[in-house]
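Sending over a structure as structure tokens; questions will come in a sec.
Left out: one protein chain. Kept in place: all the others.
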Amino acid sequence: MIINMHEGATDQEINHVIERVREAGYQAHVTRGTERAIVAAVGSGGRRHELEALAAAAGVMDVVPIAQPFKLVSRQVKPQRTVVNVSGVSIGDGSFAVIAGPCSVESREQLFSTAKAVKAAGATLLRGGAYKPRTSPYEFQGLGLEALRLLREVREQSGLPVVTEVMSTEDVDVICDHADMLQVGARNMQNFALLRRLASTKKPILLKRGPSASVKEWLLAAEYLLAGGNPNVVLCERGIKTFETETRNTLDLASLALARELSHLPVIADPSHGTGRPTLITPMSRAAAALGADGLMVEVHPCPERALSDGPQSLDFTGFSHLMRSLAEPLRANGTASAAAAD
Amino acid sequence: MIINMHEGATDQEINHVIERVREAGYQAHVTRGTERAIVAAVGSGGRRHELEALAAAAGVMDVVPIAQPFKLVSRQVKPQRTVVNVSGVSIGDGSFAVIAGPCSVESREQLFSTAKAVKAAGATLLRGGAYKPRTSPYEFQGLGLEALRLLREVREQSGLPVVTEVMSTEDVDVICDHADMLQVGARNMQNFALLRRLASTKKPILLKRGPSASVKEWLLAAEYLLAGGNPNVVLCERGIKTFETETRNTLDLASLALARELSHLPVIADPSHGTGRPTLITPMSRAAAALGADGLMVEVHPCPERALSDGPQSLDFTGFSHLMRSLAEPLRANGTASAAAAD
Amino acid sequence: MIINMHEGATDQEINHVIERVREAGYQAHVTRGTERAIVAAVGSGGRRHELEALAAAAGVMDVVPIAQPFKLVSRQVKPQRTVVNVSGVSIGDGSFAVIAGPCSVESREQLFSTAKAVKAAGATLLRGGAYKPRTSPYEFQGLGLEALRLLREVREQSGLPVVTEVMSTEDVDVICDHADMLQVGARNMQNFALLRRLASTKKPILLKRGPSASVKEWLLAAEYLLAGGNPNVVLCERGIKTFETETRNTLDLASLALARELSHLPVIADPSHGTGRPTLITPMSRAAAALGADGLMVEVHPCPERALSDGPQSLDFTGFSHLMRSLAEPLRANGTASAAAAD
Partner (left out) sequence: MIINMHEGATDQEINHVIERVREAGYQAHVTRGTERAIVAAVGSGGRRHELEALAAAAGVMDVVPIAQPFKLVSRQVKPQRTVVNVSGVSIGDGSFAVIAGPCSVESREQLFSTAKAVKAAGATLLRGGAYKPRTSPYEFQGLGLEALRLLREVREQSGLPVVTEVMSTEDVDVICDHADMLQVGARNMQNFALLRRLASTKKPILLKRGPSASVKEWLLAAEYLLAGGNPNVVLCERGIKTFETETRNTLDLASLALARELSHLPVIADPSHGTGRPTLITPMSRAAAALGADGLMVEVHPCPERALSDGPQSLDFTGFSHLMRSLAEPLRANGTASAAAAD
């Protein structure tokens, strides 16, 4: 940490800061410039928050962190990339995982027909919501346990591992029994009680970036999972909130690339929520593939105009099949190049 | 809802939309312009989501909602303002509630001295965190149950009702036993499992606006509470995430005023999180008072530079006392004027 | 500046940075921590950009500025507050300036009736657009020279100094001949050619904050004017672009307060553009008055629903008169308190 003193800071104030830095378990190195003094807190193993609180001490202008706040998710700690195994399907091993399926499980017919169609087109995992986070209490909230049972059944039939969202600590056990991978939705990215509970399960977790989360906050949310004992984490960029309203969110592919640079965890893109417009899903999927993303998550529905949720951004079977074909070439091009660039 | 057809939409596509509007339980009124057709879905009691999904139908450009999506929180449904009673202290009755106290409960001495100081300066409720949502797993996470016990004890001694944050459905019962008002933090504003659980408690709830939540999303989160049976909701504007980094968040006072215009619920401001800078807390508190806010939430600590969390944005006792004195005049000025304007 | 080296930076890389810091005209102080080295560049009078470019040197993680980049606008350089005299009306002297009038000058009748009404209600300056920045080329672009002539005429008749926007270096001379204060619109805040030209005029300038400008960028735009020789600058906060679309912009009153804290220049608020909603103009004006703003800019039109521009956010005469009455009390309350707080 660097503690910047105000221009008019007195010797007494500077000495107080030095003393507090030492109390916090660090060495203090002072640089006195012509205009102001700077105190560098050096060392590891000290109490970081005590340094941060010095922003409130007399004579201090601000406190600037130097080291990254995350550890276990960092490539400095673990340079080799993590591969997450989801019931036999690997994410992060250089292949390109495609998670596809309906926003919500609505019926057996809807789920099974979609599973069949996305598998035929090349998807490697199936998604489907049982418990749905909905902005309004008057919207469809998901079929709950009935949906979980359908998911377990369709997994047996199709052979596709199943991903579904968990919204509450109370649902963790039952979802673990029925699904292969648990998704933490964007609005729950900093639901720390939920993260702590999931850390103890060892199940693969798909951690979506919050709509106003910085890359650092996203990685720190993942740090909760790793620090709690669960290394099986896949990150998912799904767009951030910005002033642009023509797209539902702003899919931030540079942050996806940056997360892969800073962390060893696999990172995938969700162009369905990221754009909210069917015509943009294919171009953004191609872009994600070309920059080295580890996969995609895409919403597919037999009849988007009759979907109970997210219909406007869902692809129908033909659209999904077209998307998968359009990815073949960028992925081939990607091959050795991006794998080399990424590692 | 208005369904805007594309310029080249065929009669077949328009007729399909008309048919679907009727299936969804609405009347369809068509306006054929020189360039495009517009279908208005009229009526109430239909299935709104079926109209929204029509955005995915062939020939449809977009679907534009007309009516506000919230009901019970709306002033159209309940014109008179709600007054929330927190163990004898009213919020929303034209008085100006001041909730003050430390970010986290750190010790008996810290909590009791703060309670005494803020009460003497004029605070009407006491805040103090027991379970803390922290960006990093390596930061202080709160004293938990020990903090709750201290809060109950300090309430007895000081007579100030106590507000503390709830982060998980599993903690709801124990917090209800110890505190007078439960705070839903900004990062949990759309933790719908938690909202549903809190709706069943009838306890006063302080619902913070999420850092990327629009006013509509915020009011819809409150709608979960009211629809679930708990009318005792106070809204709290605590700043949104924007590009400006000189302040921790951007305190959006216009949205505070707008929330009071659209809803009958009381709305207060949190200038501590809203600005993150002690020098801005007093001016923004005065501004909130002048525009008709129902109160404030402010972080106060005996020694901010030794706080275990949020020290840099906490006021010390002198600073808080100065803040309270500076509010006297705008509040007097406010008196009849803003009360009249608000209602 | 602090140059943070990467963890694995070699001695050669660190020495190269030290050498470059010295070449740039600074002293280099090195702190070697357990994990990484930090090089502090100390001194004044060096070439700042050469330090910034070191972010591209081998082994460098990032370069963090310590000192504020602005000088002449800073209260560190000039602690006493600036008072700008606009043809006899002072802004920044503790009084509360109210600039009111139509978005665009549309006709003699419209302009003269508005001037009369706003003067009667207590406005101290008159605004009116002659050259209008419009998002679309098909919108009303202003009456140009004809409007300027009307502005000069109404000034004679009403005695109110006149503020109008300048969009191009080519119009500076003619506008200086007709108006008392020149406004730089939000979209031109970083039109540096225009700023340089205006710096040479000595005329009072109203510098609006750009919709995506940070406080620092805003103050640096003002620095162009002061560095070029024109100290007569009034800053105007008019809202920034955020994800919230219920309001036209997000009026950032905390940044207004911060700009007054960092700079000696007067700062006013524009709640018309800042909110875009007539019902929010009065509450936000009261808030601005209470936190110590130096004044307001408000759009007023005889018949908003017939305005050629910005009708939806304009007050009619009655609305403006009501606004002015509602300000009386917060301003009286403000009196000594905020003046004392500000200086």
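Each chain gets a letter, A, B and C, in the order it is written, and its residues are counted from 1.
Here is the rule we use: contacts are C-beta pairs under 8 Å (C-beta built on N, C-alpha and C of every residue); 3 or more make two chains touch, one makes a residue touch a chain.
Keep in mind it's a predicted model, so treat the numbers as computed, not measured.
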Residue touching the undisplayed chain, where the options are C:27, C:90, C:107 or C:190: C:190
Chain not shown: contacting residue from C:98, C:256 or C:308: C:308
Residue ranges of chain C at the interface with the undisplayed chain: 20, 48-50, 52-57, 63, 69-71, 131, 133-140, 167-171, 187-188, 190-194, 210-212, 217, 220, 223-224, 227-228, 240-241, 278, 304-309, 311-312, 314
Hidden partner interface residues of chain A, rising order: 212, 214-216, 240, 242-247, 250-255, 257-258, 261, 274-275, 277, 279-280, 282-284, 286-292, 326, 329-330, 332-335, 337-338, 341
Residues of chain B in contact with the chain not shown: 2, 4, 7, 29, 31-36, 38, 40, 42-44, 64, 66-67, 76, 241-243, 245
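Methods note: only the chains that are shown with their structure count from here on.
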Centroid comparison with chain C (C-alpha atoms), farthest chain: A
Distance between the centres, which are taken as Cα means, of chain C and chain B, whole angstrom: 30
Averaged-CA centre spacing for the pair chain C and chain A, given as whole angstrom: 38
Residues of chain C engaged with two or more neighbouring chains: 242-243, 245
